[in-house]
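Shown here: the complex without one of its protein chains, the others still in place.
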Amino acid sequence: MNVCIIGVGYWGPNLVRNFLSCSLVDLVYCYDKDSEKLNSIKQKFPSVVLINSWDELLDDKSITAVAIATPVSTHYDLAKQCLLADKHVLLEKPMAHSYQEAIELTELAKSKQLILLIDHIFIYTSAVQKMKELVNSGEIGEINYFDSTRINLGLFQHDVNVIWDLAPHDLSIMLYLMDKHPVAVFATGVDHLNNGLEDIAYLTLYFEDKTIAHFHLSWISPVKVRKMIVGGSKKMIVYDDMMSDEKIKIYDKGFDVLDEEVKNECLVQYRIGDIHVPTLLNSEALTIEVNHFIDCCVNGSQPMTCGAQGALVVKILEAAQESIKVNQKVSL
Amino acid sequence: MNVCIIGVGYWGPNLVRNFLSCSLVDLVYCYDKDSEKLNSIKQKFPSVVLINSWDELLDDKSITAVAIATPVSTHYDLAKQCLLADKHVLLEKPMAHSYQEAIELTELAKSKQLILLIDHIFIYTSAVQKMKELVNSGEIGEINYFDSTRINLGLFQHDVNVIWDLAPHDLSIMLYLMDKHPVAVFATGVDHLNNGLEDIAYLTLYFEDKTIAHFHLSWISPVKVRKMIVGGSKKMIVYDDMMSDEKIKIYDKGFDVLDEEVKNECLVQYRIGDIHVPTLLNSEALTIEVNHFIDCCVNGSQPMTCGAQGALVVKILEAAQESIKVNQKVSL
Amino acid sequence: MNVCIIGVGYWGPNLVRNFLSCSLVDLVYCYDKDSEKLNSIKQKFPSVVLINSWDELLDDKSITAVAIATPVSTHYDLAKQCLLADKHVLLEKPMAHSYQEAIELTELAKSKQLILLIDHIFIYTSAVQKMKELVNSGEIGEINYFDSTRINLGLFQHDVNVIWDLAPHDLSIMLYLMDKHPVAVFATGVDHLNNGLEDIAYLTLYFEDKTIAHFHLSWISPVKVRKMIVGGSKKMIVYDDMMSDEKIKIYDKGFDVLDEEVKNECLVQYRIGDIHVPTLLNSEALTIEVNHFIDCCVNGSQPMTCGAQGALVVKILEAAQESIKVNQKVSL
Partner (left out) sequence: MNVCIIGVGYWGPNLVRNFLSCSLVDLVYCYDKDSEKLNSIKQKFPSVVLINSWDELLDDKSITAVAIATPVSTHYDLAKQCLLADKHVLLEKPMAHSYQEAIELTELAKSKQLILLIDHIFIYTSAVQKMKELVNSGEIGEINYFDSTRINLGLFQHDVNVIWDLAPHDLSIMLYLMDKHPVAVFATGVDHLNNGLEDIAYLTLYFEDKTIAHFHLSWISPVKVRKMIVGGSKKMIVYDDMMSDEKIKIYDKGFDVLDEEVKNECLVQYRIGDIHVPTLLNSEALTIEVNHFIDCCVNGSQPMTCGAQGALVVKILEAAQESIKVNQKVSL
């Protein structure tokens, strides 16, 4: 099986490295509009094969899969062409600029029985997998709330705001952990550069029941924080991605509503138990994702981060953007 | 000068202890509807004088000041009666249940030339005083944003929700540090006990310019966090009240918008400089507040946490409550 | 039962407060050579009874127990007189200036069937009790090493060096956790004030087997650290007393020596498992200790921190002092 990496700027080289060490992959091709970047990738990974024209890439039937790591604005168009040319696609997040485009890609892949995997990379970390396991086992109970902070004095992007840049990570994790979908979103954000691209933003997601999810996103924080709290009815998880060890802590803490009769005395009883810190495998998420992609291509199985989930993320991003504009809650 | 502490349950004993060690105070009286609590305070502080009837307290002209530490619902009524009886008032926060009542108290105190100090205790900490000094000196520059988190697996209150319980702390600090007032608020919150009292809530405050302030409040968090970020145009402050040392860290970090001409290349330039951790005096905030109150009573000077500020806090709380109800931004 | 607290300067008031709230104690007496301190304790705790002469204290048969919180140099003499006067004794640590004196007190108490409890207060914390439980249950395995750090920019003492001031805490904990006794000690220390009182010191304790224990003690550290590692053959404990939560962390980590045959390949196999953070009761150690003392007095049972253990601590302190002097390992 031959794979072509499209776009070898910032993230592409990581894809190249991982596909190169994938035993099921024969040849790794690279394509980039910028020939300087193409030459540079060849120097770093001499075994890659360079492709110099887009049509050549589409026409080459030996290339059965591509990985697209180009700017967001090009995702829809490039992915569509590749799918139409019968190639499996691993697509960078966010998968498109609009929900409509995202759905179109998803349906195109489905109708052509091709794999479309969205690069929601955190899903492939052992931390998120451990959280999923804890949720699935029932150990956490019902999820009452989800609170996420992803802030840094970061790389201002030129084409997307802080929501489109950072929120896909947190939204994909939330959707992966929860078995219910949000029904509305409210968002606030400010662009301190007056360029229409928010650098700080807050998102609130509403569900049909009393679940609530909240996201703090910023490029202008003095400290780097990547932290989530998953508040379950039985236990609570704190996921701190900045820790080298102890990324996941499970708190046997919570509260119970007491029976009516005692209510006048004290409505609530607290449970304060032990903390458990599970060992996590120290594996590279992208390695697992790339192997999973190849596996899906070979076996025709559904990816963990499929187009439908990627489209749902885009739907929320779009609604959040609309909410900032109209200054109101927006239904999903 | 004689002072009477009204309400000696949870917080009252701290007021008693501090007024007792105040050199300008002659006698410390105590009043509580609950005679058991009154006896208990006498046992702990034998030098206090107990008052057994409310009218006796109002009529006693030798008592020129009171400190009210009763449930929120009683604040307005008790404070009003004390002011009408020509007594200076130190009043627990939040000062009232509505902005109208808060303003009425403030104006009553003004018209009678009495001191009305609201117990926004954090204003009297050396941490907040240090931040005020940094803001006033211009070292921080313009405040771009204010982000606050005050969460814990905490004491569910029976009479107020998490906003009325915790937000007065953060709102009073924000108002004290900023020289501009918010113009609107959006709030979200959920009551997991189905009793109409939210246990988790998020507040966003809007200003006339691009400043933004955000508050995360919770009684149902597995971890205790009391952290604020003050994002200035020149420097940024992180105030972590859970640290025994290093409560205040000043980051010489920020970003500058580049001139038009370079804009195509790179819109933003980052400044990453040193961190400074100032030494803070290890003083008890309530001691400073009580002495400040006595000082204001004696000299007729305006308290740092006057009725007007307390009323503004209540105005925001009221609007936040309304916002949750109508599910929309509410103007202030 | 009546108790007299002897010495009401720095630590004495805590003893007074705790004995006052002890239901089995009828009257709490206080004695101090300094009448100013005596008056001050009466003001703070009006229900105490002051004793103005030492002989009066000894002669008063109604006082069946004393708690001695005076400078180290007076411990032996005061405790001896109290024991001879048939009073149970709770004695501040270190219990004496020499092992000989410590043993004499221990034997005197034994021969008179009186309780002698040494105030090794950390033994009564829930953290140390939890560690003891973990060691006893076999969960930790054999203790391979014990490493302790107790440093701060602290209160230079005028009568004892940093070893006599701080090491009793760590030595008492170590002796309580281990079922074997050290056989030699090596110590190093420096007095930067040139007054013969070391302000920084390192102690190494040797055992008959390969167990090793090490102590870092300092009054001149910029940071406050109170941390111990207990390295077991099955699991390891880190005890960080500066944490408000998570004082005790149990690491399912270790190493196994492989069989001879595989040895050439790899001598050691690591075990890296989960971390467990047990909930600890938030009780005041001194309250538990005082109640335990009263209990021992009433029931004639042996205290958890008896004279023999206190004497062993003194023996090690004495040997450490000698080691610094002669610059060599000293046998115990």
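Read from first to last, the chains carry the letters A, B and C; within each, the first residue is number 1.
Please note the rule applied: a residue touches a chain if its C-beta (ideal position, glycine included) is under 8 Å from a C-beta of that chain, and two chains touch if they have at least 3 such contacts.
What you are looking at is a predicted structure, and each value in this text was computed from that prediction instead of being measured.
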item: Selected residue (touches chain absent from view) among C:24, C:84, C:183 or C:272; value: C:272
item: Given C:24, C:193 or C:281, the one touching the chain that is not displayed; value: C:193
item: Of C:25, C:131 or C:236, the residue in touch with the unshown chain; value: C:236
item: Residues from chain B at the interface with the omitted partner, ascending; value: 246, 272-279
item: Interface with the unshown chain - residue positions in chain C; value: 144-145, 147, 153, 156, 158, 186, 188, 190-195, 200, 202, 204, 206, 210-212, 214, 216, 220-223, 229, 231, 236, 238, 251, 253-255, 257, 267-268, 270, 272, 327-329
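Following the convention adopted for this analysis, only the chains that are shown with their structure count from here on.
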item: Centre-of-Cα separation between chain B and chain A, whole angstrom; value: 39
item: Centre-of-Cα separation between chain C and chain A, whole angstrom; value: 53
item: Where chain B and chain C are represented by their mean Cα positions, the distance between them in whole Å; value: 42
item: In chain B, residues with contacts to at least two other chains; value: none
